[in-house]
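Coming up: subunit A.
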Amino acid sequence: MLFIAIILTTIGIFSLNRDGALTNKISNQVFGTAINFAALILFCNLYGLARGFFIFLAMFALLGMCVTFLRGYQKRA
Partner candidate 1 sequence: MKSITIKKLYTLHSWVGLITGILLFVIAFSGAVAVFTRPELKIWSNQEIRAEIPIQSHKIENTIEQYAQKVGPDYLEEVHIRLPSARLSETARVIYEGHFETPEGGEEHKGTVFEFHPLNWSLVSKNDMDTFFELEKYDMSTFLAHFHADLHLGRPVGLILTGLLGLTLMVSIVTGLFIHRKILAQLFTFRVSKTFSLMLNDGHKVMSVWAVLFHSVIAFTGAFLGLATVILVPAAAYVGFNGDQEKLLETFTAIKAPIVANVAQPTKLADIIDISIQKRPDLTFDNVAIMGYGDQNALVYISGDGSEQLGGETLVFHGATAEYIRTQANFGRLEGVTGKILDAMFPLHFGNFGGLLVKCIWAILGLSTALVPITGLMLWIERGLNAQNPTHSKRTYQNFNKLLIGSCGGIVLATVALFIAQLIFDKTLPEQDHTSLIFKTFFGVWLGAIILPFVIKQALALKIIILGSGLLMVLIMPLDGLFTGSHVFNVFETQHYVSVSVDLTMLFLGTLLLVSYNKMSQQRHELSTTSVPQTAIEREA
Partner candidate 2 sequence: MASDNDYCLQGSSKYCIFSVLIAKALTFPMERKNTTFNGFKNRTFLAIVLTLITSVVMIPGMATYLPFHKNDAIGLPTLFFPFIWTALFIYSYMAKSVTKVWLVMATLILIHIACIYFALSAE
């Protein structure tokens, strides 16, 4: 379940990206938000409401940073 939650968060972050910026497409924004919301529910289910909420936020931040950095290096390569 944890693995699925992490994957969902990553997919949610990816779908928010469009050429290095936050996507303008409403459908992508809605999709990204929905996927992240699903991940949040999974985290809350795993860890309880308060803990799950904070763990999701931290995971979102970490994965967002990783995705951005990896994207930068990938572009250079």
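The rule we apply is simple: a residue touches a chain if its C-beta (ideal position, glycine included) is under 8 Å from a C-beta of that chain, and two chains touch if they have at least 3 such contacts; residues count from 1.
In picking the candidates, the idea was that all candidates are chains of the complex that A comes from, given by their letters.
For clarity, every value in this text was computed on a predicted model and none was experimentally measured.
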Note to self: Need the partner of subunit A in this complex, chosen from 1 or 2. Which is it?
What the structure shows: 1
Note to self: Could you list, by residue number, the parts of subunit A that touch candidate 1 in their complex?
What the structure shows: 2, 16-17, 20-22, 47-51, 54-55, 57-59, 61-62, 64-65, 67-69, 71-73, 75-76
